[in-house]
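Structure provided below as structure tokens; questions to follow.
Our next item is chain A:
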Amino acid sequence: MSLLATTELRKYFGDVRAVDRVDFAVREGEVLALIGSNGAGKTTLVNLISGLFPPDGGRIVFRAADVTSLSVYERIRAGIARSFQLVNLFDQLSTLDNITLAIFAREGKTRSLGSLAERDAGVRDEALTILQQFGLRDKTDIWAGNLAQGERKLLDVAVAYALRPRLLLLDEPTSGVSTREKTPIMDTITSVVRAEGITAVIIEHDMDVVFKYSERIVVMHEGKILADGTPDEIRSNPVVGTTLLGTSAPAEA
Partner candidate 1 sequence: MVTLAIQVLNSFYYASSLFLIACGLSLIYGVMRIVNLAHGSLYALGAYVTAGAVLLAGTQPSGLVFLLLPAGAFAVAGAGAILEPSLLRPLYTRAEEYQLLVTFGLLLILEDVMRFFWGALPLFPSTPADLLGSSSILGTTYPNYNFLVIAVGFLAAALMWGFVYKTRFGVILRATSQDMRMTSALGVNVKRVYVLAFAIGCFMAGLGGAITVPITGAAMGMGVDALVLAFVVVVIGGLGSLEGALVGAIIVGFFRTLGINFFPEVELAALYLVAAVILLVRPAGLFGRP
Partner candidate 2 sequence: MSTVDPSPVLFGLTGRLRGAAFAVVLLLVLPWLIPPYQTILLSYGLIFGIAALGFNILLGYTGLLSFGHSAYFAVGAYAVAFLVKYLHVTSMELSLLGGIIASTIISGLFGAVCVRHTRIFFAVLTLALSQVLWSLALKFYWVTGGSDGLRVPTPSLLGGLIPGTGDKVLFLSRPYYYFVLVVFLASVAILWVIVNSPFGKALQAIRDNETRAEFVGIQVRRCRWLAFLISGTFTGLSGALWAPLNGLVTPDVVYWPFSGRIVFLTVLGGFRTFTGPIVGAVVFNYLETYAVATTVYWQFVLGAVLVILVMTMPAGIVGTVGRLALRIKRVT
């Protein structure tokens, strides 16, 4: 039984078929990599699932409920959270505040006027724990805008994680980060995700990362799913090799 399944999902931008009748399913608990060349439709698919814009056709079913016409807010409440390719944080709030904000939103407290945010010990403790899990504990009071790029990427994921989702959609969590830093970042993310049993869909371009960290790979090309299987299956798939430039010689993980 899949956690998330799309049926005949379509999104066209004029003549461009960004997502072209895609049937995509994610099983509970798996870590899935979504790959493909630029313009293949990966980010559009994630945008559709997270609710940034409505599809032109097709259905999205999450935990046996049809979420196709739900708003972003409703989808988050249902358990879908995402991070962004171009880091999207509250740069003028502290690292801690970025997380506490997500927790307040999750608890439905964002319209509570009468209490002081700093005083909510429970929320603060939880936020500190999350920062600890993501290795950002020592950056608590620094403004998010002043963090290093790698730290910002981690915080972006941590904010989505703080919503305690069932499905985490991560859009290129290591883009813009030096190769050296990618491993620690991905190690952190996957250890947290696996420890909590969260299902994750990760868009990635770096094939080393893809083969090392995911247990299933879905390849998209020109709006359609080209291949779907384990890393070994994808590695030995000739069609994948020819359509995806730069994947002809993936490094051994």
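Basically, a contact is a pair of C-beta atoms (placed from the backbone, for glycine too) under 8 Å apart; a residue touches a chain by one contact, two chains touch by 3 or more; residues count from 1.
Basis for inclusion: all candidates are chains of the complex that A comes from, given by their letters.
Nothing here was measured: the structure is a model prediction, and the numbers come from that model.
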item: Single touching candidate for chain A, where 1 or 2 all sit in one complex; value: 2
item: Chain A residues within the candidate 2 interface of the complex; value: 50, 72-73, 76-77, 81-82, 84, 88-93, 97, 100-102, 104-106, 109-118, 120, 143, 159-160, 163
